[in-house]
Every structure is written in C-alpha cells, then in structure tokens.
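This is the structure I have questions about; it appears just below.
In this view, the complex is presented without one of its protein chains, the others remaining in place.
Chain IDs A, B and C follow the sequence of writing; residue 1 opens each chain.
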Amino acid sequence: MAASGSRVKVGIVGGTGYTGVELLRLLALHPNVDLTAITSRKEDGMPVADMFPNLRGYVDLCFSTPEKAALDQCDVVFFATPHGVAMNQAKELLDKGVRIIDLAADFRLQDTQVFESWYKMPHACPEVLAQSVYGLVELNRAKIAKARVVGNPGCYPTTVILGLLPLLEGGRKLVDTAHIIADSKSGVSGAGRKAEVATLFSEASDNFKAYGVAGHRHRPEVCEQLETIAGGPVGLTFVPHLVPMIRGMFSTIYARILPEAMDTDFQALFEQRYANEAFVDVMPAGSQPETRSVRGSNQLRIAVHRPGGGDQLILLVVQDNLVKGAAGQAVQNMNLMFGLPEDAGLRHIAVLP
Amino acid sequence: MAASGSRVKVGIVGGTGYTGVELLRLLALHPNVDLTAITSRKEDGMPVADMFPNLRGYVDLCFSTPEKAALDQCDVVFFATPHGVAMNQAKELLDKGVRIIDLAADFRLQDTQVFESWYKMPHACPEVLAQSVYGLVELNRAKIAKARVVGNPGCYPTTVILGLLPLLEGGRKLVDTAHIIADSKSGVSGAGRKAEVATLFSEASDNFKAYGVAGHRHRPEVCEQLETIAGGPVGLTFVPHLVPMIRGMFSTIYARILPEAMDTDFQALFEQRYANEAFVDVMPAGSQPETRSVRGSNQLRIAVHRPGGGDQLILLVVQDNLVKGAAGQAVQNMNLMFGLPEDAGLRHIAVLP
Amino acid sequence: MAASGSRVKVGIVGGTGYTGVELLRLLALHPNVDLTAITSRKEDGMPVADMFPNLRGYVDLCFSTPEKAALDQCDVVFFATPHGVAMNQAKELLDKGVRIIDLAADFRLQDTQVFESWYKMPHACPEVLAQSVYGLVELNRAKIAKARVVGNPGCYPTTVILGLLPLLEGGRKLVDTAHIIADSKSGVSGAGRKAEVATLFSEASDNFKAYGVAGHRHRPEVCEQLETIAGGPVGLTFVPHLVPMIRGMFSTIYARILPEAMDTDFQALFEQRYANEAFVDVMPAGSQPETRSVRGSNQLRIAVHRPGGGDQLILLVVQDNLVKGAAGQAVQNMNLMFGLPEDAGLRHIAVLP
Partner (left out) sequence: MAASGSRVKVGIVGGTGYTGVELLRLLALHPNVDLTAITSRKEDGMPVADMFPNLRGYVDLCFSTPEKAALDQCDVVFFATPHGVAMNQAKELLDKGVRIIDLAADFRLQDTQVFESWYKMPHACPEVLAQSVYGLVELNRAKIAKARVVGNPGCYPTTVILGLLPLLEGGRKLVDTAHIIADSKSGVSGAGRKAEVATLFSEASDNFKAYGVAGHRHRPEVCEQLETIAGGPVGLTFVPHLVPMIRGMFSTIYARILPEAMDTDFQALFEQRYANEAFVDVMPAGSQPETRSVRGSNQLRIAVHRPGGGDQLILLVVQDNLVKGAAGQAVQNMNLMFGLPEDAGLRHIAVLP
C-alpha cells in the first residue's frame, strides 16, 4: 500500500459524461495523482479540454482508445461508463494488478438476479462481484481499504443509506423499518450527459415532476444495504423527483419512531455516529440544509427533525450528486485504497452563491 | 344573482403583489367583468401597467388610494393583501352589499384561536368569519354560490385537500388517517413579491431546500378541512420545500391503505369523484404529472399511484400556485357567486414549454 | 375570402416540436378555427395531449400520417417542420386550393442561391417561392392578405427588421446603413425540441454564450429584407447569444446616426410608424423592456435609446420567440389571409411573473 506522499497512476475509462469531467476536475489537482489516460473510442485524439473548457490549462490529456491507453500500467482505473462496461473489463485489469472503482452499477448489487432484472443484462463476472466492496466509506471503511474492486454507490442510495444508518445499525429497534419513505429530489445532471428530449433545458427548466414512481433502480440497491445493516427486512417507499437545478440532491426521509424508542435523543445519536466523519456534517438541531451549501464539494449534510416531538422522524439529507454522490466519493474510495489521507484532493468549499 | 350575460363590477384591494397581477391578468380578459378600481396607498396614481408591463394595452387603470377607489360601488372586492387587512374592512363593505373574496388567510380558519396562534393577531370580525365560506369550489360549491364572504384557500392546502378528498369524504375508511404525509414543493412565487434576501435569484436559484419543517401555517388549515371532511381527527405531517422555478406546486402525498380497503380501485374512485370537475384532471393510471402542464392555467392534475399493488398509496398533485392555488381559484369562486359559467375567463391552455 | 364570423379548417404538418405545440395552444382556442389534422409519421395514432400534457382537455386530436390527414380538405396548412419539407409538398396542396404558411425557412429567402448555400439543399419549387410573401405583417400586410403561400419570418429577423424598419423605409437617410450591429439574445426554446447535448439543462442552464459568430442563417434573411426596405446595400454585424431561459428574445441594435439626421425625433418616428399596429408596442422614452413582459403573448416591444443625445442610437426589442417570433406571427398571417380580425385568437396577456 502506498505511503501518503506517494503517487498513484490513474486511468479513466469513458470520460465524456458528467462523472468523467467531475473526476477530472477533482483528480487534476489531487496532490498524489498522476492522470495517465482517459479513454473514449469515439473521441480518440480530441483534447479533453476541448470538450470540457473548464479544464483548459489544467488537463493536457487527449481522449484515446482503450488500446492506446495502457490502462494495465495504472494503479487504479475508474470506470465512468454506462452500466455493463466495467464488469466486462474488470478481470483482465485485476489480473494485471490494477484496482478498479466502478461509478456505474456493475458492483453495487450482490444479488445478481436483482441486478439482471433491473439492468436487463446478465452479470458478466459474479466471482469478481463477490469479492467487490460497496464503496460507501462511512459504512465499509475497513473493507474498502483492502478492496481490489469497489462499486461506487448510486447517488440516491448515498443520501438514503447515510440518512438511515444510525437508526438501523447495531441491532437497534428505533423506527418502524417496514414503512420507511424516502422522498428524494435530484438536480438534472443526475440524468447524465446524454442527448434526450426529457432533459433539455426547455423541458426540465421551470418545471418539477416525479419519475420512476412505479420503480427505480436505486430502490433495490438501498434495500440490499439497509437490510444488511438492519439484519432483517426493510420496507421502503422511494419516490425520486427532478429539480430544475444542475447539481444537488435532497432526500426527505420519513420514519415512524417505535413506541419503545420515544425517549431517544436522535440528534445526539446522529452526531455521535458521524463525529469522526470528515464528509458527513450533522447540522445543529432545527437546521434546514440547502443543496447549494454542498455545491461542488464532497460534503453531505444531515438535519434531524421531529416536529412537535411526536412519533414522526424526518431526516433531511443533502449532497452534490456529482461529488459525494459520484466522483468525490470515488476519489474518497481511492484515497482509502491507497493509504492516502481520506480528504486528499477533496478539500473544496462549496461554491455559494 | 346575476344572469350569465351580465356584468360584474370588480375592485381589487392591494394589487402590487403576485396574486394581484395574476388577478389582473385573468380579470382583464374576463367576458363578464368590469375592472373598476385597484388600490395601493403607496402607488397612488401610478398606472398599473407601469409596474406590470405585461398588462400594457390591456389594463388602463391606475392604482388609487382606498378613499378614491369607491369600492362600495363594486359588486365584489378581491383582497390581494397581507393577512389581516380584509378582516378589518369586510364589515363596512358587506354593509354596502359588496361581496368579498379574500386571498389572504383571514377567512380560512374557523378556529380563531388557531388563527391567532399562527398569524399573531386577534381576529377582527369573528361574526363575519362565522358566515364566511372556505372557497374550495370542489368541496363547497353550493355554499360558495350563496356566500357573501369567501376565504380563498391557501396554495398548499388546495393540493393536499383535493388530493385526499376522495379518500376521506362520505365516512369512508380507506387509509390510515392518523399518519398522512404531504411532502410538498413550491415555486418561489409562492413567497410573494416582497424584497427579501432568501428569495433573491442568487439565493433561490440552482438550489433546493425544505422550510417550515417545524411548523407551517398551512398545516392547521389543511387539518381543519380534512377533519371536517373525515368527521374525525387527522394526523398530518407536512413538509414544504422550495423549488427553483417561478410558478408551480407539487404535492407528493403518502397514505397507508387500511387492511380492509386493499381491494379498492383507487383510480376509479378518483376519476368518479372528479368526473364533472372542469378544473380537476385525474390523469390516466401510471401518469407522472409535471408542474409545467398547468403553468398559467387553472387546472389541477392528480395521478394515483400504488407501487407494486402494496399498501402505500401515493398521490401526485400539481397546480399553478398563482392560478388554481390563488387568483384563478378566486375567479372561479366569483363566477359561482355571480351565477356565471364556472370557467368564464378561466379557459387558458398552460404555457408549455 | 372568408367573412369574420366564418370558420377556417386548419391542418398542421409536423406538430411534435415547439412551434407545433405553440400553434396548437393558440389555435385550439381560436374562435374561427377548426383544427382538423396534425401529422407526424412517427407518432401516428398518439393523442397529441399525451405528448403535450398542457393540451389535455383542449385538444382531442391524435397525430396521424400525412396520408390519413386529408390535408387537401383544409383551407390552410401550417408547416411546423424542418427546413425543406414544405417546399416539397407545397405545389400539390396549392393545386387543391389549400393555402400554406411555412414556419421553416423554405419561403423566407427569395434568393435561391443564398438559400442553397445556407440550408445546403436546392430549392424544390422556385416558381412557388416567387409568388410567396414574406410574412412579416407590419411590413407586408396587403400582400399577405392576398397570398397563397407565406414564409413565416425567422425569430431573430422579426426583432431586427421591426427594430430597424422605421429608420430605413421611405428612402430615409437617418443612420449609417453600412455598419449596423445587432447583438441578439435568445431563450433556449429557439433551438427546438431536438435531443442534443448542447441544449441539455445541465449544459445551457446557469450559462451564457455566443454562437454562430462566424455566420448564422438569419443574417442573410435580415439583410435581404433590409436591403429591400432601404433600397440599397446594408452592412449588418449579427451576433446571436443563448440565454438560460425557455422563451424570450432580446435584440440590442446599434445604429450610428448620420450627421444630417441628428435633429430627428426618433421616439416620435417609431411611435408614428407603429401607431396602428396591435402587436408592436413602442414603449415610452427611457423604457427598458423585459422579455417576460411578452412571455406567451404575440406582443413585440421596442424601446428607443440615444445615450447622452449623441450619435449612437440603441434599439431594444423584445418578443416571445415562439409567439411573435413563430407560431403567433403565423396565426396573425392566417387571420389576414382569411379576412379575420388580425388579433383573433391572439389576445393573450403575457404570463408574469
């Protein structure tokens, strides 16, 4: 494992989407990273900064084909690709000693049947999946440090799992786990950089809607993690919504407090659980977090509410979906995997206003 | 009561806010309305179209002081004023035979103690309040037709009450009324046209937040109506959120289906209840309404969801907060009160994109 | 020619874009129009209101193939299609006595060489083009009334030509016509409802840029008209920009006043020229028009500025690019062509806020 002053050689597969450019933004100024390759078959030869002009002067790389990219010379490869790409290339890279962080869904769900029913493809490497680790640092820190393959969590799951973790772990019986509601709202960048009518400015601006009400891929991912944490079944209603903003994610989570847990100090419970977490901020009682307070940063903020002191617990969770919900969390995983300070390259103050 | 071809003389008190300009937009082209006066002490003498340039060529009125406005010559006066104004002027106008539609909260809550605790002022005319009618047409059509004073509903309450009405009325036992959740989202115009830092473009744009989590004035209003409808106590958790869009309101309502009601066809229940309502659109099963589908129109749309056929009912309700949630509903009330076609002056197709 | 109480049978070819839905919004409530068909080969059989939910309850039509649409039974057909479609179908419809209003560019440029160099296709019916009329009502009212084919102006040209018309027509020598600058800004809907990365919400929001600086199709269109008006060559620099708003267009036009014209009262010149125009509003001296003052309406507003009384004239012109800049102007043309009141179906007050 690398010492904290050492260098990590990094490759990125598929850097033409929003998680790709965000990885580049974070890694280009990371004190321990040497960016060695970024692949895009379609854009082979194009300077990355031509596609993403914010990188002018900071990233000199050109996109290249995977063949030219010499990814097997990297210490770690990030996959910022559509679902299904990483699992087909994982084994070969692992055999060369390259570690893998997948920002798509290939290594998020351990249950391959659930994976196949939601992603409409068979899993290409169940044996690699079995040794992979779900890359939610605050849940799996020790395992991630030793992992060779990390499945970076989905954006919604990051907010919902971290919002419920203190209530469910350790065999606690605090809330009615059969009827949890997560009413989540995402900025439009969560839909990615694909040319689609539904996410055009003229469609998504000055508008608000729910989507995926009948079912969304992130629900089984959340449920698998929550059930592992709680050690039993969890009933979750999950409704995602689309907000006319670029970045930002907000989950309003409703959990009913069990009669025997009415005396719990939930504020203290959350503060203690996350006291040592650099990137989870439990806000003072009564706070109302805003997505802009984390825009461009790896911070996730939680506020704990219990209106009127009743039996309804409300958790408000915000993050930048492209940072803590994607690229930032991926870098946090890399830092852990290579023995670097967990916040290396991740100390950004959110851009406000 | 006026016949449908007749004219209604209309005055507006306090037309410098968003509900004021929206009333003007609707009333200026209303086929049965003569706009006779609009008051603003501060802007006395200023042409309305100087403040609101969209009205140039359509509204020639100037703002005038209440003294000059001769409101007692009107058939009806709309109050588009801060809370507490209408109740101080109501009696005098009523004595002159003028009818009143208040777009603020003075005639929304029958319980004056609740009013006083939330609006921090004693109620000035409880006896007028007692004879006033809560102006939700789909709930109180017959009473409104005869009313001399109408309290126009709040924007959030309109969505939540109409979203729950079919489930609660008629003594039905369909959902757990003790634990209803309304997760509501509003465009920024709901905060009005007041100079405040929190609703500046640079604060509210590209951002999402909850507010009023500990308590919001619209919760007691909803509860009073729901309890009247249900004939018993209703437990409601209400969390409003602010969306970076100008107009539009979206309520995601969660109700647990009672075991004995699992066989109910909720889609049919809603369709039947609102079959004859011009301004309530129960969308086909599986629909996902968008706020822009009602932008600038008096339509309210509802979609009924029950993921996986389980015990969780989800109601998605959209409206334009300034139209069905305020000025449009007020005009709908006026139409009823004066025997005009309910949709007179209200046939606008939403502006999309 | 139809009398003003009569009915016009209308067909629309290609109604799945923004000009299409806007035509539907305007025509569905037009007092003299019977919407008989709307074509889309791809969406054959789909209710129009399923694609554009704002039309629910107002438009019952389904998209149909051109074959089924019986367009030859219409009095007029609007083409809301890509460039090149109308010119291929025009002759056949004209032969059946159907009149045509094309919202694309096929009948905008009389110079077919210019057309071919900018639109990269030969013109399919130069003889029809020769008898078509450029549908800028305020310029060509008499001709349009008699036209069988109208080329509806581009959005930018509408603002630039109407902004300069009073200065150039009638052989006036008021400004330096060799060096006119139009710095124009458009909302994103001007780019249409095509799936493209550049107009995604996450690309176009919270951003401002110029485009087409080296050359834009609307420049030759403006020049052809201006040169006809001025009776001589006109030098125009035209720079379009993209504004993060859905609708709205703003042109800032700079013209240098000739020494011999320094005494001209330009405010009066503009007021007189447009005194009888229902849809051109010359604002009072010193005004600063806003695009939202025309959002959803067919109004175009002009403010005339001359800072410090010097030799620099600045014209500020606003319109809704989808209404006066496209569908509204098309309906205005139809009204003229069928002897209807020019503002029939076009009396909408802009939606503000």
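As a convention for this text, contacts are C-beta pairs under 8 Å (C-beta built on N, C-alpha and C of every residue); 3 or more make two chains touch, one makes a residue touch a chain.
Everything numeric here is computed off the predicted structure, so don't read it as measured data.
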For the full complex, contacts between the hidden chain and the displayed ones involve A, B, C
Of the candidates C:Arg172, C:His241 or C:Arg347, the residue in contact with the absent chain is C:His241
Answer key for B:Ser40, B:Thr81 or B:Ser189 versus the chain not shown reads B:Ser189
Among C:Thr16, C:Thr252 or C:Ser297, contact with the omitted chain is made only by C:Thr252
Checked against the full complex, the residue among B:Gly14, B:Gly135, B:Pro220 or B:Pro244 that touches the missing chain is B:Pro244
Omitted-chain footprint on chain A covers residues 18, 21, 25, 28-29, 52-58, 189, 193, 205-206, 246-247, 281, 283, 289-290, 292-297, 299, 301, 322, 347, 349-353
Across the whole complex, the chain not displayed is touched by chain C residues 179, 181, 183, 185, 187, 202-203, 205-211, 213-215, 237, 239, 241, 243-248, 250, 252, 254, 256, 286, 288-292, 295, 305, 307-308, 312, 314, 316, 318, 353
Omitted-chain footprint on chain B covers residues 18, 187-189, 191, 193-197, 199-206, 244-246
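Everything below uses one rule, namely that only the chains that are shown with their structure count from here on.
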The chain whose mean C-alpha position lies nearest the overall protein Cα centroid is chain B
Given over half shared residue numbers means same and under half means different, the chain B/chain C interface is same
Rounded to the nearest Å, the gap separating the Cα centres of chain A and chain C is 46
Chain centres from averaged Cα atoms put chain A and chain B apart, in whole Å, by 40
Chain centres from averaged Cα atoms put chain B and chain C apart, in whole Å, by 37
Touching two or more other chains in chain C are residues 18, 189, 193, 205-206, 246
